[in-house]
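Right, chain A next:
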Amino acid sequence: MGARRWFGRTAVCLLITGLLSAGPIEALADPVVLVRVTVIHAKKSPPFLHDRVKPLWDTLRKTFGDRFAYYDLVSSTEREVARQGRVVVPMPDGGTFAVEYRGVTADGRFLKLTVVHDDLTSRVRIHDQGLFFQAGKRWQGGVLIVGVQASSVSR
Partner candidate 1 sequence: MWWRRWKSKRAMLAADGLRERDPANDAEVQAFQRLSRLVRDAAPLGPGEVPPFDAVWAGVERRLREPRPEARTALAGLRAMLERRPVLVLAPVGAMILAAVLGVLWWTRPAVPSNQCFVDSYEVESGTVLIDQDPDQPERPTVIWHQVDSRGEG
Partner candidate 2 sequence: MDALERDLVAAARQGDREAFRVLAERYYGRVYRMLLGRTRDPEAALDLTQETFARALRGLPQFEMTAAFHTWLYRIAHNAVVDRARRLRVHDAQPLEDDAAPAAADEQPFPVGPRAPGNPADAVEVEESLRAVRAALDQVRPAYREILLLREVEGLSYHEIAAVLNVRPGTVMSRLFAARMALREVLRDRYGLDVAVQER
């Protein structure tokens, strides 16, 4: 009975110590994130949907409406990066698309990213697992749509 109580108290002490010591250190560290960059070639017609774009179909439809009916996958790149890490993707028009992960905001609610596509550099904040698109570059009778998604992998 005494031993059980001793073990119980020790476990509680260890738990409190662990929470007190580990909490702030973890809070200071930015999580590693998985950055996914999906390059899509979109056109008005003919109707087409690449198999690997199908999971995105609903989102594409909601975002672009009936502006495009043709979605072909050009490339899909996934990479885990720590803070200041970059994912660079070659574009079919010869340019490059780069995403740099700049850590989380002070309140921990957003992931900060810098996106560089040719001469456009933008700084954005998105939620964990959030997705946004960059689009507009003309290519082969359509445009290039780049989807960027970032998800934290560890804390």
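Selection criteria: all candidates are chains of the complex that A comes from, given by their letters.
Quick notes
Just so we're on the same page, a residue touches a chain if its C-beta (ideal position, glycine included) is under 8 Å from a C-beta of that chain, and two chains touch if they have at least 3 such contacts; residues count from 1.
What you see is a predicted model, and the numbers here were worked out from it, not measured in a lab.
Here chain A touches just one chain among 1 or 2 in this complex, the one numbered 1.
On chain A, the positions that touch candidate 1 within their shared complex are 59, 62-64, 67, 110, 115, 117, 119-138, 142-143, 147.
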